[in-house]
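Here the complex is missing a single protein chain, while all its other protein chains stay put.
Our next item is chain A:
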Amino acid sequence: MLRLLDIELHKLRYSRSAKILIFTYFILITFIALIASIEFDLGNIHFRLADQGIFNFPFIWHFNSYIAALLKLFLAIVIVSMMSNEYSNRTLKQNLIDGLSKKEFVLSKFITVLLFSVISTLFLFVVTLILGYSFSDFTEFSIVFSDMEYLLGYFIKLAGFFAFCMFIGILIKRSAFALGFLFIWWIFESILYGVLEWKIFRDSDIAENIMQFFPLQAMSNIVIEPFSRLNVIKTAATQIGSELDKDYGVHWYQLLIVIVWTVLFVYLSYALLKRRDL
């Protein structure tokens, strides 16, 4: 295990572009704090986002896991290229000749993916804690550490997404095309959702029930948007007479779907690699 991780980190350690992207990613997570400084005047109402309760415990766990997850694309680039570069540099071949098995190769990548997710989660935990203690109206221990399932959701979501990137990297073999494929897949799922929701299964939950099994949709279902939970939005909605009735929770079956996808992606990466001649 440690040997495999050591091998993969050795490959990343000396790559300047990987280092820059990883660094940027973590810096950007800390920049969530900057949202606090958003303020503007709406007529004679002075609006300051920080006052809307977004940094209140425990809501902040939800809010930050959602925002931080948007930044995962930076690590996605690193992961896709660490897979596909092994093909374009033909170093995968050399690794195997040097005595790494195909299984170990995929495992070394997956362990790294998990490490990225763990570090991201820990980092987010620390950032959120600091941000919360600086702005939250409630700082009682029991409130601070409630709703922590959002962090678990964030972790599973990241691991699933990165495993997806890893698989695409192996499948497509070229970083640029692999990222393009990721984008196309996202468009595909969106269009499919649209078609199912508005054309085929109008006025029913069937579309949603089907779409929750698609990888990207499953990942985004784990931590859904937190904005409509904000007081200001709620009030606005009530005023125009629409009742927002959303389930914001993290559910075990949603986690399970993504975990199944993660296992599947790792297995498929291995199966693909095993079948291919290099």
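Just so we're on the same page, contacts are C-beta pairs under 8 Å (C-beta built on N, C-alpha and C of every residue); 3 or more make two chains touch, one makes a residue touch a chain; residues count from 1.
The rule is simple: contacts and distances are computed from a predicted model.
Selecting from "ATP-binding cassette domain-containing protein", "Sodium/pantothenate symporter", "Tryptophan synthase alpha chain" or "Peptidase M16", the unshown chain of this assembly corresponds to "ATP-binding cassette domain-containing protein" (UniProt protein name). From the set A:A50, A:L73 or A:L100, the residue in touch with the chain omitted from the display is A:L100, counting the whole complex.
For chain A, the list of residues touching the undisplayed chain reads 3, 6-7, 10-11, 14-16, 89-91, 93-102, 104, 274-278.
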